[in-house]
Structures are given as structure tokens and as C-alpha cells.
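All protein chains but one are shown in place.
For subunit A:
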Amino acid sequence: MQMPDPDASILARKGHIVARLQEVLPKGAVISDISETRAYECDALTAYRCPPLAAVLPTSTQDVSAVLRICHEEGVPVVPRGAGTSLAGGALPTADSVILGVARMNAVLETDYDNRFIRVQTGRTNLSVTGAVEENGFFYAPDPSSQLACAIAGNIAMNSGGAHCLKYGVTTNNLLGATVVLMDGTVVEMGGAHLDAAGLDLLGVICGSEGQLSVVTEATLRILPKPEGARPVLMGFDSNEVAGACVSDIIKAGVLPVAIEFMDRPCIEACEAFAHAGYPMCEALLIVEVEGSPAEIDEQLGLILQIARQHNPVELRESQSEDESARIWLGRKSAFGAMGQINDYMCLDGTIPVTALPMVLRRIGELSKSYGLDVANVFHAGDGNMHPLILFDANKPGDLELCEALGADILRLCVEVGGCLTGEHGVGIEKRDLMVDQFDPADMEAQMAVKDVFDPQWLLNPAKVFPLASSQSRRVARLAAE
């Protein structure tokens, strides 16, 4: 993945820039020694690394504003960073950039149960937002797999989802307001504890903009009352087609499970070997979870099982206890760990129309064969968000490139059937060059025009989202202006 050459004039001014940042931030909040900036050289897409010019760790919106004002004046690119869990390289620095990490900004600012919101600094981790309200019977709905580690800042940047968004939506549906800092240091309030925007929905475009429009320092999040209970059922099928049809029938029947997870045979085998969850060996496995009171759960699961039986399942396992529920989820939740055990892997994130599921799985199988790399499929079937895991050997020369090429072909397939490149991970650098497969030049131009308005110098999170060739004229304009 190509990144632009660093700006030599910025590298030459490192001492001056660091000194200015040190003037406005507390001691220890500016990291510039190469031995320490290395900690910020990559995120969870570890194949790409580059230490930044410096990293700053502010503790307040005012700090962030001061940092951005200086970087704006100095013409220095800024890469916002939450917890660094991006799988798309969303927080990958360039050598001439300052990493702005919000990890130290993790306070709960306000909780309001009557009005059902919480206001937090965005460095707070996703799970600890729920942690702050669960004693009172509430939770924060978006639940990305990395929720133990990932920060709300990154969730907002990537508009993160999770396993339960079929029912509860993704970040943008649960974000009520935000304090954002523009690249020139201006602090702006968007939204709040009330619903909907007064004018244009600017918060809606900030969410999912991958840190390229502003830095979000505080967020007002919708919290929801916890359901009385939840229970999963596990079903095994002889073919992907049948499992896919079963998903469709469940949805059509009017049941809205909170989660429908799908695993194919390679994934089932790997998970079983790793976690010993007692999964049946079959072609496709579904985990369907419903919520409510015990009676409501019985009613919903009754209907789901009735539908499943019409598809001749090889296995139907209804959880009878907390312990059994945990075992049903165990294999699925360890899918990524299981893959990591076998090999290096790349996790894709394309979304497809649910109806295209069997065809897409068949085509992925064919692509996998022709590339000679194994692919295991695990995904959120209710909403069509797939996570094909491509296994490769990072130590084998050329294998990473082969894996990337296969990944690109799978994502193009997602687009071809009416889906998209990324459902919840974001474009980052990983899918940057595939944007041309989903969007016409005019479509990308319209998106870049939005960035022109928020960040006219194109300093925030450079070289992400848009192919370098598409953003070239803007980046050249910035350099020329210096």
C-alpha cells in the first residue's frame, strides 16, 4: 500500500514543532523520541508501519484545540487515534504527521437515566461506557468485537457496528451529540441530549468520516434499558444455501433477532479445534439470539425453531441455561483467535444483500481455490455484513500480496452483487484503492468536497479513504501553499 512521501520541510522543523506542542501541553503529553513514537507506528493492521513525527496525548478539548491550532499554523498533518484497534489502517501515521491520541480522555462527564444518555470523553472504551451504566440497568448498544479495547472516538470515526446492530443500529444511530474540534482549533458543539439536527445533519457526516473532518473529543450517546434476558439457539445445516434461506425466512416471518451469526465449515472446524465449544461438524452453522422476558424468548424461539425445522437442520440446540448460552457463543467469539492460532489472517468486512449469500459464498470458495489460500467465513448474516478471513503466511514472500489480491477480488464481488466494500471497519488505507470499484469519480469528488469544507488544507488523517490518485490535486495544493 503506497503512502505519499513525507514533507521534508516538516521533518526539518521537527524540533520547532515539538517545542510549540510542549508549550501548550502538560509534561509527558508530547512524545517525540523515536524510541517512543514507535509505539504509534501502526494500528491493528500491522502489515503497515511508520513512526510519526511526534505523538500528543491531550486530556481535554482545550488541549486538542491548542494542538490543532499549532499544527494548522505549521501545516502539519494530524492523525487522530482512539485505541489503535483499526483493522483498516485508519490510524496509520505518516512520517511527517502528529498522532493525536485521545486515550487519556476517558472520563464520564454526565449520566442521565431519565433522558437516557451518557456523555463521555471519546477516549473511553466502548465496553466501559456500558460498564458505567449497567448497574442501573442500561447499556450502550453498538458492540464491535474489539469492544474491550476500542475507543468511542474510533467507533465514531468508523461508524462501528457489532453483532447486535440488526436490532439496535450502528454508531450513527446511537450518537446524539458531540463536541468536535475543527482543524483550525475551533471547538463546535453538534447535537446534544435532544434528537435530530436543527439544520443540516453535520453530525451524521462526521460519524464515519474516519477522522478526516474533525477530532471528536466528547460524545453524547444514547443508552438503552437492558432487556430482561437473552438466549441463543444454534442450528447446523448441510449447505450454505439452506442456511442462507433459513436466515431469509426468519427475517420475513417478522421475528427480529438481536443477532444472526453465520459460520461456514472452515470456520466451524477452526473454532472447534481451538475452543472445543462442541459445535456439530456441518457445512453451515447459525447462532440466532433473541431477547425479552423468559416467556417472550420462548415465543420467539418457538417460531424460529419451527422455521429452522422446515430447512432440515442437522442440529438444533436451544440453550437451557446461562452455561449453555455461553458455550454456544464461545466458538463464535473465539473465531478470530482460532484463526490466529492456525495462521496469519486478513479479516475482510464487505456487506452484501442477504439474498446473495449462497452465491457469494460459492464464488468465494472458487476464488479461494484459484488463489490457493484458505478462506473461512464468519459474519453477521441478518444484515449481510461478511467477515471472510483469508489465511496466509506473513513469513512467506509474496503471500501477503497474494492475500491482498484475493481480498480485493472478494470485495469487488461484494460490490458486484449490490453490496459494499466495508460494513463496519472503515476504508482506511486498506480499501482506499478499491473505492473506484464502488464509486464513480463524481461520487468521490462529492465526498472530497465535504472534506474541502471542513479541512481545506487536507491536514486531517492524510492519504486515507480516497485513492491517492483521486486526492492528488488537493494534496499537491497543500504542499504548494506552504
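We take it that a contact is a pair of C-beta atoms (placed from the backbone, for glycine too) under 8 Å apart; a residue touches a chain by one contact, two chains touch by 3 or more; residues count from 1.
In the analysis below, contacts and distances are computed from a predicted model.
The protein name that UniProt records for the chain not on display, among "Glycolate oxidase FAD binding subunit", "1,2-phenylacetyl-CoA epoxidase subunit A", "ABC transporter domain-containing protein" or "Lipid-transfer protein", is "Glycolate oxidase FAD binding subunit". Across A:Glu269, A:Glu315 or A:Asp452, the residue that sits in touch with the chain not pictured is A:Asp452.
Between the chain not shown and the residues A:Thr111, A:Asn173 or A:Asn343, the one that touches is A:Asn173. Contact with the undisplayed chain is limited, among A:Val120, A:Cys165, A:Ile429 or A:Ala463, to A:Cys165. Interface note: of A:Glu41, A:Asp63, A:Asp96 or A:Glu424, the residue touching the hidden chain in the full complex is A:Glu424. Take subunit A: the residues that touch the chain left off the picture are 112-116, 137-138, 158-159, 161, 165-166, 169-170, 172-173, 182, 186, 188-190, 192-202, 204-205, 207-209, 213, 225-228, 248-249, 251-256, 292-293, 295-296, 299-300, 303, 351-355, 380, 383-385, 418-427, 431, 435, 438-440, 442-444, 446-447, 449-454, 465.
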